[in-house]
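Here it is, the structure in full.
All protein chains of the complex are present and in place, except for one that has been dropped.
Then we have subunit A:
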Amino acid sequence: MNKSSLDPVSVRAHDLRVTRGRVQVLKGLDFTVRRGGVTGLLGPSGCGKTTLMRAIAGIQARATGTLEVLGRPAGSPALRPLIGYVTQAPSVYLDLTVRQNLEYYAAVLGVPRADPAMGAPPWGHLPAARLGAVSRGRVDAALADVDLTSHAGALAADLSGGQRSRASLAVALLGSPELLVLDEPTVGLDPVLRRGLWELFHRLAGQHGVTLLISSHVMDEADRCERLLLMRAGRLLADGTPAELRRRTGADTVEEAFLRLVDDADDADDAGDADDSAARAGESV
């Protein structure tokens, strides 16, 4: 057992700041992501979710402060085999078939190409896959997990948007990551598929001890997470279990809780801005 598997925290950020272009996109984040389980990263479009995930994956330039991932500074080479990062836009080769994509990424990750002994990943398959034909190798298993077995031979360019993002997700299931960072993995998928994927995410977390950090702006997915990080405009708005957040705000749903927190934050901002705008109004009149 390595050090990281004993640490109760997978990601630890302190005063994390990121500048992109001329704008400070992350304005001093402090949070931890617990080891194991599914943590949701929620916030409006443009608030910095992708930027934060890129920082955790170690590919975001101009990040300051502390960001520790699995006990090491983010971006350490030793972390590369341990993190699976799924980008928001599907990152697969459009001029390869789904299977060829997975075979390439599997080779990069050092996963043996076809090992019957590894027919199923340690966490088992989606129910649909278990019923299907006997699958061989991690590639087949990953295809089954995202329900793309029937499209394995199709060019990625010929897939629908949702199919393509599932192909991109399948890549992250190939290796044996300790941390999965998934940027809006369920956007544009139908409810049945979404339920299947959330079951898979929980199985990864529960049976295999994988930590999942999943971003979304679909609030009804928040209740599927064990813990939530709510972001707004580059800052952390709140952090806790869905139940805690509802209780703290007196709201019935996480969506409502989020909206109340946003309104409170807006009010606080407005109070700060009021003097400025009064001064500006005075000038212009």
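Everything that follows uses one rule, which is that a contact is a pair of C-beta atoms (placed from the backbone, for glycine too) under 8 Å apart; a residue touches a chain by one contact, two chains touch by 3 or more; residues count from 1.
Everything that follows uses one rule, which is that contacts and distances are computed from a predicted model.
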Name under which UniProt lists the unshown chain, selected from "Transketolase", "Transport permease protein", "4Fe-4S ferredoxin-type domain-containing protein" or "YojF family protein": "Transport permease protein"
Per the touch definition above, residue among A:R62, A:R195 or A:R247 touching the missing chain: A:R62
Per the touch definition above, residue among A:G21, A:P191 or A:G250 touching the missing chain: A:G21
Sole contact to the chain not displayed, among A:Q24, A:Q100, A:S176 or A:T253: A:Q100
Given A:L109, A:V187, A:V218 or A:A233, the one touching the chain that is not displayed: A:L109
Contact partner of the left-out chain, one of A:V9, A:L155 or A:A233: A:L155
Absent chain, residues of subunit A that touch it: 20-21, 57-62, 75, 77, 80-81, 83, 85, 87, 89-96, 100, 104-105, 107-110, 155, 171
